[in-house]
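Encoded as structure tokens, here's the structure I'll be asking about.
Note that this complex is displayed minus one protein chain, with the remaining chains in position.
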Amino acid sequence: MLYAMCFFLFVIGLYCALVKKNMVKIVIGIMIMEYAVDLFLIMLGYRAGGVAPIVGKDEFDAVSGMVKSSFINASVDPLPQALVLTAIVISLGSLSLMISICIRTYEKYGTFDITEIRRLKG
Amino acid sequence: MKGMTIIVKSISSWVKMLIFLFGIYITIFGHLTPGGGFAGGVILACSFILLMLAFGREYAEENLSLGLTSKLDCVGALLFAAVALCGFFFGAAGFFVNFLHQEWQAGQATALKLVSAGTIPLSNIAIGLKVGASLFMIVLILSVFRCDSSAGKQEVS
Partner (left out) sequence: MSMFCFFLFFMIFLVIAALIAVHTDNLLSSVICVGAIGFGGSLMFLFLRAPDIAITQIAVEVLGLIILIRATISRDKTFISGQREFFGIVFSVAVLFAISAVGLKGFEDLPEFGTPAFVAAAETQEIVASEDYIEQSLSRTGAANAVAAVILDWRAYDTLGEATVLFTSILGAVVILRKETRNSPETIK
């Protein structure tokens, strides 16, 4: 059910990127798609009643240096979190690139409307 | 008139140091607490952007100029690559080898300390420097572009 809601959020973003005429709306659609993918990946690693994958002071054996099994059986998946952490920062970089393209286009044509830009181009 | 009102200026001159310190803490202690280089770098950039929004672009550029941000960006990337390359020359030969990490010794509680994680804090500092400098640079360039384009329009009209 929650996975399907994530997918619905993704489809809303895809609709916005495909159908809208405004350039900033297209950028917003791409951002919504990024949020949906991030949420889906984190949900895939969630364990019901789990703890964050950070070892505390009480959760490891001071003699052998190994993590206690109660932590191993309760921790959520750290791998999707690591991948999403890099993806979020990359999304900010690509957002700035897309916004700079939008601003440059507005400087040149005076509008955000992509159909009008196509008409001016000929 | 440059910047915002006196209330915003005096509040942000106090808050900017706290945000900067918080960013440094998040960056350096990224291997023990939640955070790390990415979050810390974005918070460091936010402290300078607060300065830019409150005091105007010129004041922020006196503190951290455009050339310095691009240099810091390159220094962060090169530092990260240098930490990775050091793995070839120390310890087990290989790219991205954690050559500073000591094996666990019984009795000595070396875990959960700042220096216990080998190269991970160094990599965190490099990543934080790179992300913070590049994100501040992009916001600075966006604001420079608006000033230039509005000045050009006034000259034309």
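Labels for the chains are A and B, by order of writing; each one numbers its residues from 1.
By definition in this document, a residue touches a chain if its C-beta (ideal position, glycine included) is under 8 Å from a C-beta of that chain, and two chains touch if they have at least 3 such contacts.
This structure is a prediction, so every number in the text was calculated from the model and none was measured.
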{"item": "Residues of chain B in contact with the chain not shown", "value": "26, 30-39, 42-43, 45-46, 49, 53, 73, 76-77, 80-81, 84, 95-96, 98, 101-102, 104, 110-112, 116-120, 123-124, 127, 130-131, 134-135, 137-139, 141-143, 145-146, 148"}
{"item": "Touch residues of chain A, complete complex, unshown partner", "value": "1-9, 11-16, 18-22, 24-25, 27-29, 31-32, 35, 38-39, 42-56, 60, 65-67, 71-72, 75-79, 81-86, 88-97, 99-104, 106, 110-115"}
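In this section, only the chains that are shown with their structure count from here on.
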{"item": "Chain centre separation (chain A, chain B; CA means) in Å", "value": "22"}
{"item": "List of chain B residues in touch with chain A within their complex", "value": "32-34, 36, 38, 42, 104, 106-107, 109, 111-112, 131, 134-135, 138, 142, 145, 149"}
{"item": "Contact set on chain A toward chain B in their complex", "value": "52, 54-55, 57, 60, 62-65, 85-86, 88-89, 92-93, 96, 99-100, 103, 107"}
